[in-house]
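Only one protein chain is missing; all other protein chains are in place.
Note that the chains take the letters A and B in the order they are written out, and that residue 1 is the start of every chain.
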Amino acid sequence: MVELVDVINIGLFAATLRMATPITYGALGGIFSERAGIVNIGLEGMMLTGAFTGVVASQWSGNAWFGVLAAIAVGGLLGLLHGVITVGFAGNQVVSGTGINIFALGFTGYMSSVVWGSRGGSIGDVPGLPEVSIPFLKDIPIIGGIIGDHTPLVYLMIIITVVSYIVLFKTPLGLRIRAVGERPDAADTAGINVYRTKYLCVILSGMLAGLGGAFLSLGHLNLFAWGMTGGRGFIALAAMIFGKWMPFGALGASLMFGFADALQMRLQALSLLPPQIILTIPYILTVAILAGVVGRAIPPSNYKPYVKE
Amino acid sequence: MANLTEPERKTSLVRRLLRGFLGELKASVPKIVPQIIAILLAFAVGAITLWLTGYSPLEVYGAMLTGAFGDAFGIGQTLTQATPIIFTALAFLFANKCGLFNIGAEGQLLIGAFTAALVGISFSGLPFFIHIPLALAAGALGGAAWGFIPAVLKAQRGAHEVITTMMLSYVALYLTSYLVNYPFKAPGWVAQTVSIAPSAELPRILQPTQLSASIFIAVSLAFLTQYTLCRTTIGYEVRAIGFNPSAAESGGISIKKGIILALTISGAIAGLGGAGEVLGVQRRFVEGFSPGYGWDGLAVALVGGLNPFGILLASVLFGALRSGGMTMNRVMHVPLDIVSILQALVILFVAAPMLIRYLLKRGGIKWWNS
Partner (left out) sequence: MRSITKAFAGVVADDKIDLIVEKGEVHGLLGENGAGKTVLMNILYGLYKPDDGKILIDDKEVEIDSPRKALELGIGMVHQHFMVVPSLTVVENIVLGREPKKNRILLDTNKALKDVKDFCDRYKLEVDLKAPMHLLPVGVQQRVEILKALYRGANILILDEPTSVLTPQEAQELFKAVQALKQQGKTVIFISHKLREVLAICDRITVLRRGKVVGTVRANETNMDELAVMMVGREVRFRFDKEQQSNQKVVLRVENVETMGDRGLPALKNIGFDVRSGEILGIAGVEGNGQTELVEALAGLRKVTAGRILLSDIDITKISPRKRIQMGVSIVPEDRQKRGLILDFSVMENLMLGSHDSPPLAKSSVIINMEEASSYARRLIEEFSIKTPDKDTLAEHLSGGTQQRVVLAREFSRNPKLITASQPTRGLDVGATEYVRGKLVEMRNHGCAVLLISADLDEIWALSDRIAVIYEGRIVAVKDPEKTNESELGLLMAGGESD
């Protein structure tokens, strides 16, 4: 007999935090990009490529942290590509993002074959990120079990969320980013370099997405599987919208999606329903969220490409 | 026109259609240049990738070419692969004319394929001229339903269709997987349904290839799409909304109705493509039968210059990539993913219109310090 406590327990909430992490990174990246006026549909592809690069670099160097750095770098490169197409060449942002996603899927599959001989995923041991126990956190009753033992990247997620908030709303840079996204012409006349700001933000979003991908592959599973992001990049966008383009809002929304993800995995393990049906839960939830967002979610920026005469 | 006899009137109509088609083609030639350059650039970058990973680009491309066009069988297979892509490309196109991005054509294709298969399996003893249209209609309806959901969400709640169509694609993937692995599974190891009734089969038109009558439906649909967009009020309203929703609204056009119509029709077209595959090629629903026709459609729509006739041409190119790719993979053991990479590169290069202008020395790009 399956008891409720088999499903709803401390492990579930700890898993929620874990599953929320890549989504949060993606959502934060999305926030920076969109606040500067660039829609980044390519978060999925950047995350996937980050996951792949992280595993390859980790295996090659024997050090998981090196893998993480490599993932961030590659994510940033893809962000730069997106920036060049959308800012440099004033190209369509959705098309560019979709192109990056398709590219990532094909490229990681191709390189999987090249590196490991199989496009299904990594073969062999991959050094993963260590789990860390924070002594006094762990000892808090109940909550300690949830937040006490995690890969450093999980804690980093919370730190980066706070930093993102501070940067966006308490620094001149954040002010400029918001101005550039909302009224690039006003920012331009104020003497701000609009193009540079947009490039910066889109590269940053790629880096964050890459970091999220690295967590996905190195943070728990220590492997790469073809298409392992499974739409999380898109869910990150939904989290960003649901969180009204605010870092803490996105964190909250991501936790909710993380919960759905964690729940889905537990249900699968308990074989209560056919696996495919359970797998649809996060996606249906995303659609429901987008449908139910009260009022219309108004993005904070203007997405037209800014071209000076 | 009144003084012509029946057969003369028919030929005159065909001649006019042909002239119209060729006229469109000729008019599009100068506009095609950026797309051609994009394709060439994509293949160049692809060549570099191949070379860096130890394959010879010339051999690989050569194998693709001979596989795709080398003999009648190859050409037949190329056209077979091109057929579903025409559908998904037209689906993307139609939504795009309304300013919408339907990236869920893959999911709509799957749902349409399944519903068509269902109708094909569930009835027997029906004459083919009832069974086939019925199954096709089921496919279109299934796809339409899958397009209707994001359509309503967008019109009523402003939910971004890029995310909703993408999510529903995943749902479609898992849903059809469930259906074909459990309730509708045929005996045996393979995740597939039983065969459809012979009365539901679309005839093969080029033995021994898998090319079926589905391609006729596809080509007709291209003409129908162009006609709808240019000569009907629905097409007029869809395009008006796509170009300028404010002005369209002021002109009395209902934006909500337009959005719903556009995305639903878009889904229906993709669903029809899935139905065509099931009835003409597979003759059953097999899990994983689509190697990504939905994504091919997106690329083809863009490369085809968002024009039905360009789509027909571009789909042949991508169909060649798929069938030639299969040969290349079989003969040279190059991973099939190179096809996806080439596809994505084409999309990326086409996405940057000013890239072409820059290369042709007519514009400047915006770097850091612009």
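As a convention for this text, a residue touches a chain if its C-beta (ideal position, glycine included) is under 8 Å from a C-beta of that chain, and two chains touch if they have at least 3 such contacts.
These numbers come from a predicted model, not from an experiment.
Participant: Using the whole complex, pick out the displayed chains that touch the missing one.
Facilitator: Hidden chain, whole complex, touched shown chains: A, B.
Participant: So which of A:R18, A:H82 or A:R178 would be touching the chain we can't see?
Facilitator: A:R178
Participant: Out of B:A240, B:L298, B:M328 or B:V346, which touches the unshown chain?
Facilitator: Missing-chain contact among the listed residues: B:A240.
Participant: Could I get the residues of chain B that touch the absent chain, sorted low to high?
Facilitator: 231-234, 236-237, 239-240, 243-244, 246-254
Participant: Give me the chain A residues in contact with the hidden chain, please.
Facilitator: With respect to the unshown chain, the touching residues of chain A are 166, 170-172, 174-176, 178-179, 182-183, 185-193, 300, 308-309.
Simple rule for what comes next: only the chains that are shown with their structure count from here on.
Participant: If you look only at chain A, which of its residues touch chain B in the complex?
Facilitator: On the chain A side, the touching residues are 41, 81, 84-85, 87-92, 94-96, 98-107, 109-111, 113-114, 119, 193, 195-196, 199, 230-231, 234, 237-238, 241, 274, 276-277, 279-280, 283-284, 286-287, 290-293, 296-297, 307-308.
Participant: Within the complex, which stretch of chain B touches chain A?
Facilitator: Listed in rising order, the residues are 49, 53-54, 101, 103, 149-150, 153, 157-160, 162-164, 166-168, 170-171, 174-175, 177-178, 181-182, 295, 298-299, 302, 335-341, 343-345, 347-348, 350-355, 358, 365-370.
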